[in-house]
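Input: a single structure, listed below in structure tokens.
Complex shown without one protein chain; remaining protein chains in place.
This part shows chain A:
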């Protein structure tokens, strides 16, 4: 029973940074950008958050630096892929390599700084789910507001309607009078802010320092989560939790005395994503214009 509680708590803890980024990725994909650079956004966010925390002496302020770094990466990506119509995958990969190189080059030694834990009294004592849901670093609770906000923005707001139209059928959206590329840029900026926050959370909430390539493919895991979730918010979050759980198992199983091939466990989130895609490939479709640049006037 104890170990279940432990693994669940660890799963949620590991899923939190993914969840921030996945919210952003979900928004960006619904607007039609398959945003590869979410990895770079997270890594940049993590690095800048630690640097910012060192600079200001406050781990919480570091989070804002992380958001800013995510926004910067998103801005560059948005300009290239939705102003100059450069292939979004090429832009994304370039940015990822660039951020990885830059953060490795600038790698700095700082003392460990972490944001505070916020343990909610009583609720955190609930067996099994208590520690998982109510004993986390404080920024994790932002998700409680961000998730419904993101859902409302995409599913209910005027902006979301137009962004989804931009992702489904940009030609139609254009004819209807929607600035397709502007909506896509805006969605990408939202993704940058959220992914930056996710990366920052990883650095200043979970780990406390920055290590070279510390996101280690978490951005790609986020992309897999959106696909796993069939481009629904619920599914995406479920995907994030599943991947978090797989990660937690990797850490927990050896400690609990099970011997399992660690390489296999590292790969398990991706194997899960592949299996999920096999099952959903025929039934779930992403936004129809996902990943395709929109250029006006081509009919």
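Basically, a residue touches a chain if its C-beta (ideal position, glycine included) is under 8 Å from a C-beta of that chain, and two chains touch if they have at least 3 such contacts; residues count from 1.
Keep in mind that, in the parts below, contacts and distances are computed from a predicted model.
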item	value
Options "Helicase-associated domain-containing protein", "RNA polymerase subunit sigma-24", "Fe-S cluster assembly protein SufB" or "Simple sugar transport system ATP-binding protein": UniProt name of the undisplayed chain	"Simple sugar transport system ATP-binding protein"
Given A:3, A:87 or A:157, the one touching the chain that is not displayed	A:157
From A:63, A:132 or A:173, residue that would touch the chain that is not displayed	A:173
Interface with the unshown chain - residue positions in chain A	156-158, 161-162, 164-165, 168-169, 171-178, 282-283, 285, 288, 297, 299
